[in-house]
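Of the protein chains in this complex, all but one are displayed in their positions.
Moving on, here comes chain A:
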Amino acid sequence: MLFSLRELVQWLGFATFEIFLHVLALLVFSVLLVLKVDSGGAELSWWKVFIPFFAADGLSTYFTTIVSVRLFQDGEKRLAVLRLFWILTILSLKFVFEMLLCQKLVEQTRELWYGLIMSPVFILLQLLMIRACRVN
């Protein structure tokens, strides 16, 4: 809409299939979230609700590793290392955010404030902005 798919792939560095995977994870997560909240939250723990995101992160890491190994074998060493480094940074920031959020929801501690939980997302936003300048 605002961005074409090609621009998104260029900007985020993810392949179309990986974007599909993350959207699917979001869909399954929202269904689990609704099940959890509407049923009073008795039988489904927050860790189980977050499983789709963790699974998508794992699959995405696996996929990226394979693509990078193939690129490396084809002689595109610089591209392979850059791609691996970028995607792993993004995925680890996302993973930290999910872990912190899940922990907060499970334990409801006051020490874990939302500014702290959101900090990986703020870092992610700055990185994406820098990358957008480079892609241009």
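Things worth noting here:
Methods note: contacts are C-beta pairs under 8 Å (C-beta built on N, C-alpha and C of every residue); 3 or more make two chains touch, one makes a residue touch a chain; residues count from 1.
Criterion: contacts and distances are computed from a predicted model.
The subunit not displayed here is recorded in UniProt as "Alpha2,3-sialyltransferase", chosen from "Trafficking protein particle complex subunit 8", "Alpha2,3-sialyltransferase", "ubiquitinyl hydrolase 1" or "E2 ubiquitin-protein ligase peroxin 4". Residue in contact with the omitted chain (choice from A:Phe17, A:Trp47 or A:Phe85): A:Phe17. In the full complex, chain A touches the hidden chain at residues 1-3, 5, 7, 11, 16-17, 19-20, 23-24, 26-27, 30-31, 33-34, 37-38, 113-115, 118, 121-122, 125, 128-129, 132-133, 135-136.
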